[in-house]
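The complex appears here minus one protein chain, its other protein chains still in place.
Chains here go by letter, A and B, matching the order in which they are written, and residues are numbered from 1 within each.
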Amino acid sequence: MDDSRPIFIQIAEQVENDIIDGSLPEGGQIPSTNEFAAFLRVNPATALKGVTRLVDDGIVEKRRGIGMFVTIGARERLVERRRAGFATEYLRPLIIEAEKLGIGIDELAGMLRAERIES
Amino acid sequence: MTRTVVHATGLTKRYGSFTAVDAVNFSLEENRIYGLLGRNGAGKTTIMQMLTGQLFPDAGELDVFGREPAEHADVLRRMCFIAESQRYPEDFTPAHVFKAAPWFFENWDAAFAEQLVADFRLPLKRRIKKLSRGQLSAVGVIVGLASRAPLTFFDEPYLGLDAVARHIFYDRLLEDYAEHPRTIVLSTHLIDEVANLLEHVILIDQGRILFDRDADELRGSATTVAGPRAAVESFVADRPVIGREGLGGLASATIDGRLDQADRIRAAEAGLELAPVSLQQLIIHLTGTDLRADSTEQEVAA
Partner (left out) sequence: MTAVIEQSIPRTEARSRAHEIWRIVRLHAVNPSIFFGVPWLILGSAWAIMMIIGLIITGAGGPVDDMAKGMRYSWAVLSPQWYLVVVGVQAIGLTFSFALGFGTTRRDFWIGTSMMFGLVSLLNAVAIATLVQIEKATNGWGVGIAMFDSLWYGQQGWLVDFYTTLALQLLVLFVGASVTTVYMRWRMRGMMIVMFSAIALLLVFVAYQTFSGGWMALFEWFGSIGVVGGFTIVLGFAVAFAVGGYLVIRRATPR
């Protein structure tokens, strides 16, 4: 919880990551805002903002008196959204750095392939 | 709908020719955690003493729970303020403090106090005068937490507390606040550790409010740009700079304002490093002396 973005966005992203990698299944319950607050040592209002953001995005839904649950189809929507932002968020910085070092596009592609095989 | 519990307009406190609090305006809303931040002597304690009716303001208007606090029992009984330099009656021990506390705080939770005493390993029978700084802070923290007053002030609550004790304080505060919401004001000059606990931050310096913003807004509201001097200068040219440092051909500048994705890419293309500024660093920039030195330098250069 210490990069430059607001904590509530980081909380929302953390839940999104857990949904994308499957550790929070669709239809599963997410922790309460107070549990988030206590675990991350942040203000409960901040945790609530993060969860509200997820509700507004339709990623989780509130079931009155029970708690918050991951909506059906949430994972697919998240993956789609992340894909859309992938180029600006990851590729642009990569290309800028590569150009600085004189790495051409073909060489870069080769490096990516090699890296993938290694990992 | 949140209710305003404190409303101050033009609040002023003078000591002779020295103005400790200089016409400040602010409000505190119900059930939020506030950070009252600033350097030592900035006026934090004076503000809290006026809010709790311990000091009489020299000018301005002050409303706490709907009326002036001083000498109004119905306002005072809703507040708890253990000052960092709190004086205790002669030969008092922590046991005396906790025995008397329920007579003064109607929401006092004795079991919670007992648990906190065990958590902080506070010796109950030792005289207050003989306690270490950390143990003295623990007495104030325990009273502040267990009193569950609708408006609770913590004045430099963790002076002398070790890392374990500080984390106990944060954890108990968050747990209890979640169960019993109330308005809490944390006054401190040690900022980074509590930054995430705060919902709202009021920064004061030399008796004036420098900013009064949501903690979320502040996070990432400033960025440090570092790299070759010329590149840094051209990048920050039309932005509000709140701090500068330089070493040979390298420079770094801290700008007040959020960067968007395009800015980040532009900075990367110019070979500049971007680093987030923590709340603590931001406050050092805003209240430190280097700010003024730099702005005069800038004027000379311009």
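Operating definition for what follows: a residue touches a chain if its C-beta (ideal position, glycine included) is under 8 Å from a C-beta of that chain, and two chains touch if they have at least 3 such contacts.
Remember, predicted model here, so these are calculated numbers, not experimental data.
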item: For the chain not depicted, the shown chains it touches; value: B
item: Touch criterion as defined above, residue of B:Thr4, B:Ser132 or B:Ser234 at the omitted chain; value: B:Thr4
item: Residue among B:Phe92, B:Phe112 or B:Phe211 touching the omitted chain; value: B:Phe92
item: Touching residue (missing chain; options B:Phe81, B:Tyr158 or B:Phe235); value: B:Phe81
item: Candidate in contact with the missing chain, chosen from B:Gly10, B:Gly66 or B:Gly271; value: B:Gly66
item: Interface with the undisplayed chain - residues on chain B; value: 2-4, 7, 27, 29, 49, 52-56, 63, 65-66, 71-74, 76-83, 86-93, 96, 99-101, 103-105, 149
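Everything below uses one rule, namely that only the chains that are shown with their structure count from here on.
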item: Averaged-CA centre spacing for the pair chain B and chain A, given as whole angstrom; value: 31
item: Partner chain B, residues of chain A touching it in the complex; value: 1-8, 34, 37-38, 40-46, 49, 88-89, 92-93, 96-97, 100
item: Residues of chain B defined as touching chain A within the complex; value: 32-33, 167, 170-171, 174-175, 177-178, 196-199, 215-217, 219-220, 223, 261, 265, 268-269, 271, 276-278
